[in-house]
Structures are given as structure tokens and as C-alpha cells.
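Dumping the structure here so I can ask a few things about it.
Here the complex is missing one protein chain, while the rest keep their positions.
Here the chain labels run A, B and C in written order, and each chain numbers its own residues starting at 1.
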Amino acid sequence: MNPKLLGGVVIGLLLCLAAVLAPWLTPHDPNRQDLSAIRQPPVWMGGAWDHPLGTDSLGRDLLSRLLWSARVAVMVALGATVCAAVIGTPVGLVSGYFRGRLDTVLMRVVDVWMSIPAVLLAIALMAVLGVGLLKVILAIVLVDWTRFARVIRGEVLALREREFVEASRAIGLGPFRIMAEELLPNLVPLLIVLASLEMAIAVGVEALLSFVGLGVEAAVPSWGSMIAEGRGYLLVGWWGMTLPMLALVVTVVGFNLLGEGLRERLDPRLRTDAAR
Amino acid sequence: MTALLEVQNLKTHYRLGGWLSLRRLLRAVDGVDLTLKSQQTLAVVGESGSGKTTLGRTILRLVDPTAGRILLDGQDISCLSQARLRPLRRKMQIVFQHPYASLNPRKRVGRIVAQPLWVHRVPGDHRRQVSELLGRVGLPASAADHYPHEFSGGQRQRIAIARALALRPDLIVLDEITSGLDVTVKLRVLALLRELQAEFRLAYLFISHDLSVVRTVSDRVAVMYLGRIVEEAPTEALFERPLHPYTQVLKASIPDPAARGSWNPPVLGGDAPSPVNMPLGCRFHPRCPLAQAICRDVEPELRELAPGRRVACHLAEAPPHPALSPSMGRG
Amino acid sequence: MLLQVKDLTVRYGGHLAVWEAGFTLGEGEVLGLVGESGAGKSTVGRALLRLVPEPGRIVSGAIAFKGRDLLGLPEAELRALRGAEIALIPQDPLAALNPAFRIGLQATDALAIHRGLSRREAAGVMARLLARMGIPDPEDTLRRYPHEISGGMRQRVLIAIAFSCGPSLLVADEPTTSLDVTTQAQILRLLDGLRSETGVATCFITHDLGIVAHLTHRVAILYAGCLVEQAPTETILAAPLHPYTRALVRSLPLEGIMPALREPPRACPFSDRCPERMAICDTAHPPLKSVGAGHQVACHLY
Partner (left out) sequence: MSVRYLLGRVGLALLSLWGVTVLAFVVLRVIPGDPALLMAPVGASQADIAEIRAQFGLSGPIWLQYVAWVWGTVRGRFGKSLWLQQDAIRVILERLPATLEVALAALVLAVAGGILLGVLSVLWRRTWFESATLGAGTLGLSIPNFIWGLLFIVFFGALLRWLPISGRIAPDFDIAPLTGFLLVDTLLRRDPGAFGSVFAHLILPAAALALPLLAVVFRAVRSDLLTAVQEEYIVMERMKGLGELRIIFWRALKNALIPTTTLVGVQFGFLIGGTVLIEAIFSWPGIGQLTLAAFQYRDFPLIQGIVVVYAVTVILANFLVDLAYAFLNPRVRYA
């Protein structure tokens, strides 16, 4: 296992662990306010062990909130990635395999989709849909399925010219069976890498949306909203903003490392940069 | 003997360019007639751009023809839908040029060779059939459990041959199958093909750019130039006395190791014109050393100069002695 | 001796591409380096220019060119030799021309660097050279991009580049493999004409014995990175000694495939395909032995 992959897997496992075990690991209810203990510093800065990472300006325990936020991150990452892949992959496959007019139309749609900046589209969708975890996932999927469609199509265009695809046509396989049996297995490495990178993007977008108040519900802790809240008292308690930021950065970098590590291991020649 | 495959005035044209760009017509195959009898080998020889590969794929309907007829066992398959074509695929198979691209890298050899069997719902124990096929092409039965990348180029061509044989076809199109192989391996594969032809009663359409390979395997040779057949003859007759100027140049261009010091290849004017802008008249006339006025204006028909010998050249004359009888094999 | 190669060993990552190959090349001589793909012939050719592609590395040996040790030469001095004293004609003319630049720029590099000509002067020289090679409108060709001319034309351009500075050693690395037969014949004729005119010593890498027969004076046969036989061309064609050479010359099919070379070789690399295999073949690597006038063979039979 290369170091990137190792780093990615370790971070990913820790994140999943934190997400699954959050209810048992956390010392406090993440939403319990304690106005008698606001903006307490972490222990290494003279805080009390009761709140190992300190509290925010409403006296909520930061460690608990961070761990609960990990749940949101994991759900968004998995949900959005799976859905985007499920929508984008068939579009890319069909478009690349049949080419011709269908391809032209589908790719123009993707082009148009991509000419509205992703952030703007996500914000617009959230403004229209209203806040909520499922809606965040939906917005990310609506924005990001194009990424899968484009990259998969590019790969299919190259694969379909390979002689083994022609060989199965000569045997008498129909187009959809060729896609399922000949093309899809060859797309698996690319899909795995794309999915890891997509998870990083999804976590980032969720944080961004929550940061501007268009993400998950206010009652659900999320790194994005924690960053936004912490920003207000930056000068009196830097940890309020920095700790969730750190968690977010580590997570995103972790998923990226996972993607790059997987690429190096599965197929170093994969071009996935266009997917970002 | 009746013809297994008969191709009449076959044309495959491609449109180049698209929306807003200049539309041009690439005439890859442009009026080909040929006949292949069962259990015989017809070699189609040509340089790059001659349309030989497109011809092979059109005959198998991997590419759709623009015009003309393809008769397989007397049945016209040139207009059948892909669904109607599917059962007929048992009769005709293909082996491709690139041993590294023609096998799906993500499937084990066993599944690759068995694929035609289950696609066509062939009864019986597929595993056993696969090991028999592998054994027949000179590979151990254990090869079925390995992936293609574990094999050398020659071995992969054998796997591809085994896959083509699985349905017991009558016709196999061999598309440049030896061009990526080293000489000693190439000779071994050619020998295998000859053994299999007798055993499985196969007819081969052997597509190649290499005249010297063709000589050892084929009964008849058709020489293609820019989408057309310019000469067709029994193999030995063609090598002894090529009648078309292009065939003569082609033959003389190959350096023969046995005749050291006496090689003096003929000079052709320039490079081959492309199938996109075809010259008027005889397609070969801009490069032909013998071209005359008529060659610039009139496209020559493929004429039968002697029994079994057809040439598309205004100037070619029948050989002084009658050629070998047309259906007799390699001399 | 113009070129003297001794015990050349090249390694690619974990495996050996060439093992202790040695040969010489006199002024005006043409040596054919023959072998199948993967036998190490191209690697030897590139090693002569110290251009073995990564991760390849010349591990040991010596290459003396006009008495200078090429392997010990600093990079700057080597650059002064490349393109001027030693030239290369590559295998695939499309891959060997940069698709993003006009042919004129690429064709005048060598003249500009080694002869100090301006680009304009160099283009003039190049145009005359191309005209002599039968290119109808050389000025126009120089203005084009590589993808706009045919394969035969591209190879003519590369040959012109190779000859432009009057080299004394030419490495021709399968220069016609990617071309059609009729084009190949013309390019070979052209190349042979230029060679005999300039008298440049040539290392001609090929797998085609027909080309060897007509263009070379001597032949070295490589198998799995080892030099197995070396002799004047007539001798090789008329009386090959090594069983592998015999299979090549007499077009005999061989079972099996060429193995990757183990290090150091403890057996004859050809033993498992050899029709005349003996017990010793599996236990000892046969050294190259002299068996006649300029004829050497590495086989336990002799």
C-alpha cells in the first residue's frame, strides 16, 4: 500500500468510526447550551476536562459537535457520491458507446449544466429547495452527476475502439450487454477513483452550504456552520473556527489522498484531473 | 463446390466531418467483388489505406456497407438487422490484429473463450469445451484461469483463435493477425492455422499487408489498391507472374534475403493518394510507371484474362501460357 | 576502428535488457543488429547515443567512439556530438516529430546548433537536401506540421535531419518498420544511396533479414539481450551456426517465447526453445567464441 493510500484509508476509517460511534463517544449532547460555560478554551490552553476541546459561544461542547458533524459529512459523502455515480455513469456509457446524435445532445446538456458555476448552482438549488440533509445531498447530486458523465464518456470513447469490444460484437453481443460485460469492468478502477474524489468534493460543498446557512438544518451540527459560528468570536476564541476547519481539511485531504492513492495503485495512467 | 462467401460490388463509404465542417467522403471500400469457397483461403493484400481492414469488417457486418451484397451460404446478409444477424454469427468469426487489444484485460481467458458459447447458448459443458479449444491451439487447460496480460503476443493470438473457433464457424476473417508477431512466432501461428483449417473445415479470409506471409498460407490472392481489387489470381500464378503493374511493384519491393546484392526496387511516384480524394480514371495511374492516356480517363474493369485470373488494368495482357486451374490450391 | 563497444550491460529497473554485448564498427561499415522485439537491439542503439530511456541505465561496459569514451563524457560534450558526429534515424517518424511545431523548426535545429547557421540559412540548406531526396516542394514541406505530410515524407525529413551535419556514425533504428512495403523500398534505396555517397558508418537495427542481406556488411544477432552470433553477412546467410540464427535464416517455426534475462545468466538463454539442447545448456552460459574469420558464436555446440 502506498503512503497516500494508507493515509487516505486511515483518515477514512477514523472518520467513519467517529460518525458511527458519535452517540457513544461524545461527552455531551451536541446541542446542549450552557451559558455559564461559554467559549471555554481546550484543555491544553487551560480549559477543563469536562469540555476537552472547549465550548462555543452558546456553551455547547465542541468535541461533541465535531463528532456529530462527522456523521453529516459521512452521510453526505456517501449519499451524494453513490447517487451522482448512479446517474452519471449510465449517461456517460450510453453517450460514449452510441456516439452520434444522442452523444451530441447529452454532452451539450452536460456543457450547459457545467457553464453555471457549481457553487452558484448548488446555492440556487438550496435556496429553492430549502435546507436539510437530504436536500443538500440532492443539490450536490444535481450539480455533480455531470462530472461522472463526462469522465466516463471520455473513457468509453477510448475503450469502444479497442478490439475486444469489436470481438464481442462479432460474437453477437448486443450493445447493452457489451456495456455491462465488456465496458463496465474496465471502468471500475476509474469509478473507484472518481468516487473517492467526489466524496472530497461533496464534503467540501456541504461545508460551504452550511457555512452560508443553506446547508443542513440549524439543529444539526455541521463543520460548515460551526466555522461560520466560530468566525464571529475569532479574536476571543480562535479554536471555535479553527477546530472544525481542521476537521474539514483533514477529511477532504483524506478523501483526496484515498483517490490519488487508489489511482496510483489501480491504474496510474487514469486521467481524473478533469473531474475536479 | 459452391461459394461460401460471395461479395458483389461492395462499397463502404464514411462521411468525414460533421456539423459546420467540410463534408468529405472516405471511400474505404469502393466496389469489391470476391468469392471464397469453403475450406479455402483467400488472401486480401494491400497497403495502408487500401481498405482491406474495412472490407473484412464490412463482410462481418461490424461496419455497415453503403452498397452491394454480401452472400453467406447464398443468403444476403448485407441488409439484415443486427438482431437477425446474431444467429448467423455462428458461421463467421474474426481474429484481430492486435493481440494486446483484442482480449478484455479484466476477464479471465476461460470466460473470454467461453463467451461465444453462452451467448449462443451452445449446449454442453462449457468448461470442458474451453479446455479442449485451448488444447487445440496449443495452450494448457490451466490457461483458462489466467488473465490475458500473463501471456505473450503469440499466445494471445492463440487465445483469440480459440475464441473464434468456439462456435465452429465456416469462415474466419484473419485481420493482420501476424503483423505484431516476431518471425519465429509468426511461422508457428501460421502452421497452426493450416492444421486448424483441415481439422475444422475452415475457410479463411486472410487480410495482410505482407506478401511473403500470404504466399505460405493462401490458395488465392486478391490485391487491393484504394478500395478496389486490382488483381486476383491463384497464389503461385500471382507470385510467378504478377500482371497488374501495382502487384509487380509490390512484389519487387520486398527484399529477398536469398538474392543478396541483386535487389533493385522500382520507384513509384510519390506516396499513395488517400481514399478521400481519389484520382479519376485508373486509381493507380498517378504512380504507375506504364500509365498512358486512357488510364487517366477511364477506370479499368476487373477483366478475366485467364481462367481464375482477373486484372483491372487496361494494359495487362493474358499470360502466354494458361494459368493454373483456378480452384487448385497452393502449388 | 570508429566505434568499439565492450561488455555493454543495460538494466531496466529489475531486469536486464542487454548483457555484456561487444562489437566494433569500422569507417564506412554497415553493421546489422538483428533480433526480435525485446531482444535488446534498440536498447543497444540508444546506448550508443547514451539515450537509454528511463528507467533504463547503462550498468557497465565501455563505448569508444573515435577513441573517446562516450560513457565517461560530460553531458555538454556529448550534446556536441549528438546530431553532429552521431545521428539517429528513429523507427516511427510520426512519433519522432513534435506535433506542435512546424517541420522547418525541427529540421533546422541540428544545423543551427552545430553549424551555427541562422534558421533562415539552415532552412535553405535543408530545402536543398530535401529536394535531392525527391521531395517535390521542399519549402512547402518545411512550412507544414508533421501531421500534414505522409509517413514516407516524414521519414525522408528525419533522414535529412540525420544527414544534415555530415555525421560519421549513423544509428538507424528500424527506420522502415512502420512504413508500407512500397514506401519502405524507396526509403531503403534512398538511405543506401546517401550512405554510400557519404561513407557514414552505420549501425542498422532491424528484424528483417531481407534488409540485412541487401544493406549490411556484417551482422550481429541478439537474443534475450545476449549477442549470440556475429559474422559477415554472407556467412550468416549461407552458413549460420547458432540454432537461433539458423531458425531465422531458414524460416523455421520455433516453439515457446523469448525469456527475460536472469542475472547473471547461468544458462543459455535459448536453451528451452533450442532443438539441439544439451545438458550443459541449462547449467552454463556459453561465451562468445571465435569460429572463423570474423565469425563468433555463443553456443555450446561449437
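The rule we apply is simple: a contact is a pair of C-beta atoms (placed from the backbone, for glycine too) under 8 Å apart; a residue touches a chain by one contact, two chains touch by 3 or more.
Everything quoted here is computed from the prediction, not taken from an experiment.
Per the touch definition above, the residue from C:11, C:41, C:82 or C:295 contacting the chain not shown is C:82. Among C:3, C:34, C:49 or C:212, the one in contact with the hidden chain is C:49. The residue touching the chain not shown here, chosen from C:3, C:58 or C:97, is C:97.
Although one chain is not displayed, subunit C still touches it through residues 49, 51, 53-54, 79-84, 87-88, 90, 92, 95-102, 106, 109-110, 113-114, 145, 147, 158, 161. Where subunit A meets the missing chain, the touching residues are 4, 108-109, 111-121, 123-125, 127-129, 200, 204-205, 207-208, 211-212, 214, 227, 231, 234-235, 238, 241-242, 245, 248-249, 252-253, 255-257, 260, 273-274, 276.
Methods note: only the chains that are shown with their structure count from here on.
Taken chain by chain, the contacts run in an open path, each chain touching the next and the two ends left apart. Computed centre separation for the pair subunit A/subunit B is 52 angstrom, with centres defined by C-alpha atoms. The multi-chain contact residues of subunit C, meaning those touching 2 or more other chains, do not exist; every residue touches at most one other chain. Within subunit A, no positions touching two or more other chains are listed.
Those residues of subunit A that touch subunit B in the complex are listed here as 104, 162-164, 166-174, 182, 185-186, 188.
Interface residues of subunit B facing subunit C in the complex, by the touch rule stated above, are 47-48, 152, 154-155, 182-185, 187-188, 190-191, 209-211, 249-250, 252-261, 263, 265-268, 270-272. Against subunit B, in their complex, subunit C makes its touches with residues 36-37, 136, 150-153, 180-186, 188-189, 207-214, 233-234, 237, 247-249, 251-255, 257-258.
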